Structures are given as structure tokens and as C-alpha cells.
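For reference, the structure I am asking about is given below.
Every protein chain of the complex appears in place save one, which is left out.
A and B label the chains in the order they appear, each numbered from 1.
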Amino acid sequence: MRRREVVDVGVLGDHAFSHHAPIWWGNLLMIFIEGAAFALMAASYYYIRRNFDTWPPPRTLLPDLGVSSVNLVLLIVSVLPMWYAARLAFLHEAPERVAKWLMVIVAVGIVSIILRVFELRGLHTRYDSNAYGSITWMLLVTHLAHLIAASIETFLIGLVMLTGPVEKKHYTDATVMAVYWYFVVGSWIAIWAIVFVSARFI
Amino acid sequence: MTHADALPVTPEPNEDRPKFLTPAYEDEIRAKLTSSWKENSGLWGWLTSTNHKSIAKRYIITAIVFFILGGLEAGMMRLQLSRPENRFIGPDLYNQIFTMHGSTMMFLFAVPVMEGVGLWLVPIMIGTRNVAFPRLNALGYWMYLFGGVLLYVAFFANTGPDAGWFAYVPLAGPEYTPGKRMDIWAQMITFTEIAALIGAVELITTILKQRAPGMSLNRMPLFVWAELITSFMIIFALPAIVVSSTMLATDRLIDTHFFNPAEGGDALLWQHLFWFFGHPEVYIIFIPALGMVSSVVEAFTQRRIFGYPAMILSMVSTAFLGFSLWVHHMFATPLPQLGQSFFTAASSAISIPSGIQIFCWIATIWSGRPRFTTSFMFVIGFFFLFIIGGLSGVMIASVPYDLQVHDTFFIVAHFHYVLLGGAVFPLWAGFYLWFPKVTGRLLNERAGKWNFWLFFIGMNVTFFPMHILGLMGMPRRVYTYLPEMGWGPLNSLVSVGAVFIVASVCVFIGNVIYSLKNGAPAGDNPWNAPTLEWATTSPPPSYNHLFIPVVEGRDPLWDAPPEELSVVTGLRTDRHEGLVTSIMDAIPEHRYEFKKETILPLLLAVFGGGSIIIAIFTPWGVTVGAIFSAIILTCWFWPTISPDHDTPPDHEEGRRRLVGEAT
Partner (left out) sequence: MMAARARVGFIRSWRLSHYLLVMAAATACSGFQSVLDPKGPRAEAVSKLHWTLVSVATVVYVVVISFLIYALWHASHRPLPVEDHPHRETRDQADTMKRGVIIAAAITVIVMISFVFASVSTGSTLARLGGTKPLRIDVVGHQWWWEVKYDDPDPHNQFETANEIHVPVGRPVLIKMTSQDVIHSFWAPNLSGKKDLIPGHETITWFRADTAGIYRGQCAEFCGHQHAKMAFFIVAEPRLKFESWVQQQRGEAQKPTDSLQQTGERVFLTGPCSMCHTVAGTGAGSKFGPDLTHVASRLTIGAGTLPNSTGNLAGWILDPQSIKPGVKMPPTKLDPQSLQALLAYLENLK
């Protein structure tokens, strides 16, 4: 078989950002999977609602709005440093600078994880009290797992950026991490609205 | 964005300057690729491999082993049911066996084998060197393997699940199935489903970003389309089973109340979640099979498939409809009337895209010149069987009709016609088509015809009478029945049919073993098929294609002049490098390094699996597993790079590579 050369790709770079990068797609698909899981849990929440006359169930206080809203604001605000870190990575700025902003996110993550403990307390129910407790705990704990995973990942990328050796693709990783963080924040907005707000009206 | 500047592809040969690569240059590249893509040998090499072909081969072989186990379970059920009041196996074992049969065939055979075939073929078909995330791919396999093996270890230790593959609560809940049986089921199902999700992520990313230059979406082989669509279905359907089996596991292990009606939970919630996964699951199995049928029809009629856009649209609409049918498994539960009519209409509507595909294939066959190889015979068998399953499927979409035949042997007959006829027959056709590519040797055609006829006859003798048994009132999942019911004679006939199926599978296994050694050498393209997997050697080298091909039409090997291939040059050969192209038009965007082989995926699967098993006994399993997994993942993502990581390839070598310049 004769082979005809029609394109020489040697001149192309070896990493890219956004939807040009395979890892961006891998990350997006993970978000789809986890988003689908959250959506099904949310549907289950309203499905279970139909089995109760009052919501929350009798002798259960409404979930506390205080801590959860603080967490909400904190996470929403954290989008800014994350966006900035991603921007720096996109511009291939010094790895230390990217790392510094990533560490801000890690700090936010840790605070948010601590707040989550108080949020769980503020549900005024337990996972084994009744189906209401089970589904609210499931939503919050699953999101907690996301928070923990995202914080660890961000920390690792930051650490690589600090210690090196840094490859160009680590810049891509940082921007992809940002997308995942936005998902963690966005899913918290939804879960907060479901568990802490909609419970007051349905 | 500068990184993604479109690189112009010039498919038209430049007449002034013939750009054929010199044989010497090809040899040089071959030698370099062979050394840099060489897999470690021995056990260590086997445990650490991340090559998509090795992983996919394991998927397929493991899935076939599970298919045989599931088949043996079916055989035992048929022995038990062959006559009334048989005492061959009691209810306890029977219930485990039919649960294992369903779980095995759905979770451990059908989905993994379809993904396995995709993971083997897709990268070669689209002209890339490996899947996008090779380590993740290996992790997927190990999780699948451990999930399946642990389920069977439990089964052989008399701790097999016994509440059905659908595990309806409250029967599968803590109160009515105490002990560990359903715990193991719930955990292992989550495990294998995560593997399936990983496979889907791999396939989608690989298909969207790593197609050979020029292979725009509208030039992609139908099989690749089928795998792409299926993978998207997996992404949106499988979270439902992960969520629901997690709920079941926590209900059983830490006393949550998702499905406990006494505390506001709901048994029907399980059914909704399970079937929201369970119905798309059928199409997840069936759509890749459609892709295989297209490949086989194309190869053995020597015609491109008629109605390519219609075929794709049909598959896409089947996928969408597949998500709006789940309630038709629940017609006997209290549901609003209007909803039922909607699900009847949606379920019947599946017949339209399925019909269109069948008509397009028939048209293709009509216009072509068929060669009646075993592979093609299996596709003809597919038409004969699948259409029966499809028509009975439309019948049971009707609510009043379904209420009579639901949960009877009529349903057993229906879905075996759909799944065996609609998925296993195409799978076999694909096996006979691609076996030469995978092994370099043709399967024996004479044994193949025996394989086909025995299975075709056995299939009809086994499953057709089940329709009648169902109408005669025989429910599913019964371990025995009374002589007065009059079901004995037909059941005996059904059991005789099963013997044919067993014989057919034995012939198949014998054929594979025989042909691996003694089969006729295949050559690169024994069937004169049009897709890129036939452009490389049989079996393909570990880097798949010597040069990434450039595609100029839907049927690359038929469109180009014979014995000529347009290719890409300029990829680095000293590391595992591939080419990333744009999503729609497959324009080269950047070079991409694949991760190398490593033991980490295996370790992660071992610790993950171990922790999930421990979690059945104490919740601390999750904590311990999470910590170990975090450590492994840290190693996984930790950079391991060579000093020249970002340098471009050596351009000097290009001086020697073209015939025009060398002479």
C-alpha cells in the first residue's frame, strides 16, 4: 500500500483549552453523569414529598436557612477567584500565580465543608428518621462528597503548579478544574433551593 | 484561539509533487513506533496495560465467560422447569439462579460486551492510537471484573442475590431479604455500572475528539455513530441505577427509609428509578448491535448503507424515545390513565425508527450482491427474529394487553427475541466479521454455519412456545408448576430447544479455539470492507495505524484509489502521541499525549472494591476506601514527564520522507 502525505501536524501544539481538549470533554461528561444523579435525587425528593401530609413531616422543624445561605454566598463568591485562576492558566502565567488562586479555592472548600456539618445539623432530622430525612441527607452528603473531591483535586493541581515539573497540559487541567468547580457551585444553588427554600412552600 | 488554528488539509493530490512516503521512511517510523508502543511483557505487563485493544479484548472475553455462566444458569432453570413439580432445584436456589441469570446477562454480559467491542474497534475505525484516557479505561475494566467476580464468589458461597435482577423493594429491602445477599448485589451493580459509565466517557471523548482528519460527523461509520449514541444513553441512564442501588444499600445498611412505606418511603420510587435506567438499558444493548448490522451488511453486499442520515436519525430518535418508555414496565401499578396512554404511544412509536432501519438494510441488500457468509447469515437471522420481538413489543405496549401478559412467559419470549435476536445475533455476525481483524485468522465457515443453524433453530424452539405458555397463564419467575396446569408438554419442548442453544455455543467456542491456531490467514482486508480498521494489518499493531489516515469520504477504503491511503505525518514517535481534531469536521487541532501503562488503575479498583465489600459489614469501609483511593489518585495525577515534554517533533526527519523529495 502506498501512503500519500496530505497533512503534516508537526507544527501543531500539544495542548489546548476548552472544548478543544479531550480532558475538558471527559470532565463535562462526568458533570453530566453527576448532574443526572442530582436531578434524579431531586425528583426523588419531590416524589417522597407526596407521601407526607405536611412538609417537613410533623414534629420536624424547617431546615435552617442561616448556615446554608452563608455557604451559598461563599460558594457563589468563590466563582470569582476560580475564574481568575483559570484565566491566568489560560494565559500561561507563572505557575505560582495560578497556584496561589487555586489555594484560595481550597480554603473556600475547607470552610464550606465545615459549614456543611452545621447545615446537616440544621436540617433538624436524621437520615434514619424517615424518608424526608433520608433524601435530604442524601442530597447534602452527596454534594459534600463533591466538595471534598473538588477541594482535593484543586489542591493537587495547585501543588503540582507550585512544585513542578509543570507541563503545559497542567494549565489545561486548571481551567478544567474551574469548570468542575462551577458545577459544584451550581449544583449547590439547586440543592439549596430545593432543600432549604422549596421546603417552605410545598 | 491560537491553539486551535485550523490546519488546512489538502485531500487532492498535488500532481506536480507526488507526496508518497518512501518505504524506507515507513520502515523507520514503524521501527520507532514499535519500540515506543511496545507493551511490557509477562504478568506485570498484563496487569499494567492501558492499550485499548488489550483492555477491550479482556472486556469481550470476560463478558463471554459471563455469558456462558449466565447460559448455564438458564440451562439449570430449563432442567428444573422441563416437567411439572420437578425436584431438581428448590425455590431458594432457583430464585438465586434466575436473579443471577438476569443480572449476569444484563450487567455482566450485554453492556460490557457491547462497550468492549466498541472500545476495541472505535479507535481503529476512526484512526487514532488509543482511547482518550487510557488509565481510566483500565480502571473501568478492573472495576467490572471485580464487580462480576465478587458477585459470583458470593453466589458460589450461597450468598447469591435472590430478589430478581430488578430487585423490587420491599422484597429486596432489609426486612424481607435479611442477610448479605442483596447487599452484595446492590454494591456490585453500582460497581459494574461505574465501569460502564467510564467506558461511555472514553468512547464519547475519543469519538468526538480523535477522529482521523477529514472524518467529519457525516462521514463517521454507522457503527461509530451507534457507539456514540449508546454512550450518551449510558451517561444519562446509568446514574439512575447508581442512585437507586445506593438508596437500596443505605436502606439495608444504615436504616434510611427511601423505600419503607411506614416512614414515608415508597416502593414505587424504586420502580421508577430502576426502569428509568432499565428501559434505556435495552437500547444501550440494542443500538450498538444495529451498528454491527450496518457494518456486516456493508461488507457482505459490497454496498454503502442506503439512507445514512435516516439511519442516524433513527438511532437518535430511538435513544430519545428510550427515555420515555420506562413506565410501560409498571402498567400494573396504580398510574393515571392519561400517562398510560402516553407511554403506550411512545412505546409503539419505537417501531417507526426501527422499521426505517430495517427497510434501509433491506434496500441495501436489494441493490447489492450478497455473499452468504456466516456473518451475513447471522444478520439475516437477526431480521427473522428481531422483527418477531419488535412486533410482540408493540403488542405489549398496549396497556390492556400488557395487563394480561405482563410478568408471564409471553414477556420472557418477547425480550429474548429482542435481546438474543436483536443483539446477540448481530454480535455474532460482528464476531465473524471482525475476528480476522483481531486475530489475523478467519473463523471456520463450516462450523460457523452449524453455529448459526443450531442457534437459530434452538432459539425458536426455546422461545416461541413461551409466547403460548404466557397466554396459557404461566407466570415468570416460578420455580415449579402443578401438573394440572397443562404447561408440561410445552415446557419440555422449550427445554429441548435449550439443548440446541447449548450445542451451538459449544460449536462456537470450538470454532474460536480451532481457528485461533488453524484458521486461514486473513490478510488486511479479507472482506473488502470500507472502514479504516481494514486499512491496518490483522492483528493491528499496538499503535493501530502506522500513520493516522486522512479520510475523504464515508467509505475511506472504497473512495480512495485501491492500495492507496492518504495519511498524516509529523506526530512524535518517541512517545504515545495522537492527534486531536475538531468535533464537527475533524480538522487537526493539536497533538495529544496518551498516558502510559501503570498499575494504579488495578490498585484503585482493588481498594475501591475492597472498601465497598467492607462497607457491607461496617460503614467504615467507605472511609478507609476513600482515604486509600485519594492516595492512589494523587499518584495517578502526579506528573511523570520526560524533560522534553513540550518540544515539537523533529522536523529534520521529514527531509527524507517523501518520494518526491528523496529522489
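To be clear about the criterion, contacts are C-beta pairs under 8 Å (C-beta built on N, C-alpha and C of every residue); 3 or more make two chains touch, one makes a residue touch a chain.
Since this is a predicted model, take the numbers as computed values, not measurements.
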{"item": "Displayed chains contacted by the hidden chain, counting the whole assembly", "value": "B"}
{"item": "Residue of B:S348, B:S492 or B:T537 touching the missing chain in the full complex", "value": "B:S348"}
{"item": "Among B:A24, B:A157, B:L391 or B:I599, the residue in touch with the chain that has been omitted", "value": "B:L391"}
{"item": "Given B:V122, B:I358, B:A413 or B:L427, the one touching the chain that is not displayed", "value": "B:I358"}
{"item": "Touching the absent chain when the full complex is considered, from B:V316, B:V478 or B:I583", "value": "B:V478"}
{"item": "Missing-partner contacts on chain B, residue numbers", "value": "90-92, 95, 163-164, 168, 170-171, 175-177, 261-262, 266-268, 301-304, 306-307, 310, 332-334, 337, 340-341, 344-345, 348-349, 351-352, 355-356, 358-360, 362-370, 380, 383-384, 387-388, 391-392, 394-395, 397-408, 470-473, 475-482, 484-486, 530, 555, 558"}
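By definition in this document, only the chains that are shown with their structure count from here on.
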{"item": "Centre-to-centre distance between chain B and chain A (centres being mean Cα positions), rounded to whole Å", "value": "30"}
{"item": "Interface residues, chain B side, partner chain A - complex", "value": "1, 3-4, 7-11, 13, 18-21, 26, 132-133, 136, 197, 200-201, 204-206, 208-210, 213, 235-236, 238-240, 242-244, 246-247, 250-251, 254-258, 260-261, 263-266, 269, 272-273, 276, 535, 546-547, 550, 563-571, 577, 579-580, 582-583, 588-593, 630, 634, 637-639, 641, 645-646, 648-649, 651, 654, 657-658"}
{"item": "For the chain A and chain B complex, residues of the former touching the latter", "value": "1-23, 25-26, 29-30, 32-34, 36-37, 40-41, 44, 47-48, 50-52, 57, 127-135, 137-138, 152-153, 156-157, 160, 164-170"}
